[in-house]
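There's a structure below that I have some questions on.
For this depiction, one protein chain was excluded, whereas all remaining protein chains were kept in their positions.
The chains carry the letters A, B and C, assigned in the order they are written, with residues numbered from 1 in each.
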């Protein structure tokens, strides 16, 4: 079946602001097929966004808004005390900013993805997942929701009437419940490139998440997320892309169509 | 001529963020016909914006994005060291955020207006005026530019292919060159309500700005700006609206059509 | 007994930054005997601090550092996800900034008080109370800790070897456990001036906190806190001061000595 052999490779990019920089956007945009661009709340600023959207367009990379808690120092990795309605409006704000900077670069965003602590909360908290999906539906229902596979985000997106695409993380371990193992746990982030490549191939073949215990949890994986903010990000993304192509996968954005 | 008797009354609203508040948005939105809403850079946040857009819709008030330098402490009144391209992208960002929060409130923004030091620089600096107009044209050319009457903003808007509407300030003195007298100058801000009402009537009758020296500088005034952030803002706006109605003016938004 | 008839009246002041303002510092500094000055994290900036310390010195008002979570939009009223060691260093930072601005105004701070969510957490969380007291002890053990009466702050201050002074809140209701009733509860903030005056007199007479149920919880009250950030703050502080003086109390700062 051809459709199964088509996969998207996404990374979180534009993670810098002012003089501060975390991701090598130019290098990564030559490897991935989709990019979630920081919108100024956990990282990103108008300069970074304009630059990333222009470079993504030049490389044929599909782009999305990477929405987060307003927390530059904490990089959006801390759960801030915000209510679901406050989260909804915060997401709307970032989404609009991303749409405008994409249009400024004569481009369009195709999807929205939650970042960091916001994404983690929305894995299992339906109210927060609904807040994110609700913001997207109210601002632009044509956008796809790029969701953590098997999370509450998936059903929230469906409830809001959005197209939902599920992503698996290349280098993050999954619990037996199919949740991302917390970053602070040993083994939660897999650093060995060969191990990462091998587990991604296994997950795509099986159409399932691979848990720490070795179980396979079926889920329709349409995109694989590689990190952009680690020292070996570029090397890992390159290796993964090469391995998938060698395996016969066709790499293409999940949106507008894979 | 009927068309001449139709005028818009605008105020800069949504000037608060978190617990901080400067404008009485609910009261003002019952008086004005257009409102420029702060976008989070000199004031404003997702909560304030969502609330203002919803209230404006309920009151039939046309809304715009009030774009500014990123400077919450200084309220956008300080000229920051930013290049025209940086300004262009900063404006695009704020504009997009306002569009999204308006859509979130099931509404639409119709115009863009520059605030504070950004507006003042764009009175006479064509490059900065072009940066603002350029951002609007690239993000959404259907938006109207609400410009300081007789300023570089007017020609920049025209160069960018935008519809431009010129506004006169109800309570600000004009120099002989038709520039806003700097706030720090004595007499730059007129506080006497009767004086404000009388000068606005005179400017509208003459179709001209009234200078400190008493000269009349012809300009097509389609909107009058009243302040929202002073102690007597509501009283002045109410008095001005009553006086204009008594004079036979029909108050209506300049956009989409007066 | 003379010592019992001596009381301090304190307010939280300097609650503004840049153009934003919440407290009428000049008026309040003519009424209170001690002032906790915001240090730039929930409010305050170098300008506000310098101005407040100079005015406090001119009025003979004793000053302290009002330390808080770093949260200008939320005014320090939201509990941020920070560990006790992070809180300790955040308190040290603010304390040092206050010491320097006081010295800049040729004055000295005499005490430290926690604000908002930080103070509320430290009412019952010993680890957070220890973090605050620990920061004070490490930076300047000669400073007094102004603590919520009967809270964990009192014992934490003692553990850290600090002089501790307990304060009662003039207009805040207490639960039967002697905790501040949460602001969101009905009746938690008492707005009737006469009621406030009468309950303060009763608490001072009894040397006890007065609970919502009418119980008296003995505690050595050395200072009474009036709010500075409400519409009637000045009127209430003035009424309370007059009533206490009429009652024969001598108003004087608790530090260096009452």
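As a convention for this text, a contact is a pair of C-beta atoms (placed from the backbone, for glycine too) under 8 Å apart; a residue touches a chain by one contact, two chains touch by 3 or more.
Fair warning: this is a prediction, and the values are worked out from it, not measured in the lab.
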- Message: Please identify which residue in C:62, C:99, C:144 or C:219 touches the non-displayed chain.
- Response: C:99
- Touching the hidden chain, out of B:81, B:213 or B:248, is B:81
- May I ask you to list the residues on chain B that touch the chain which is not drawn? 78-81
- Footprint left on chain C by the chain that the document does not show: 40, 46-47, 49-50, 86, 88-90, 92-101, 103-104, 106, 135, 138-140
- Task: For chain A, enumerate the residues touching the unshown chain of the complex.
- Result: 17-20, 22, 45, 72-75, 77
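Keep this in mind: only the chains that are shown with their structure count from here on.
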- Just give me the whole-number Å value for how far the CA centre of chain A lies from that of chain B. 39
- Query: Distance from the CA centroid of chain A to that of chain C, rounded to the nearest Å?
  - Reply: 46
- Send over the residues of chain C in touch with two or more other chains. none
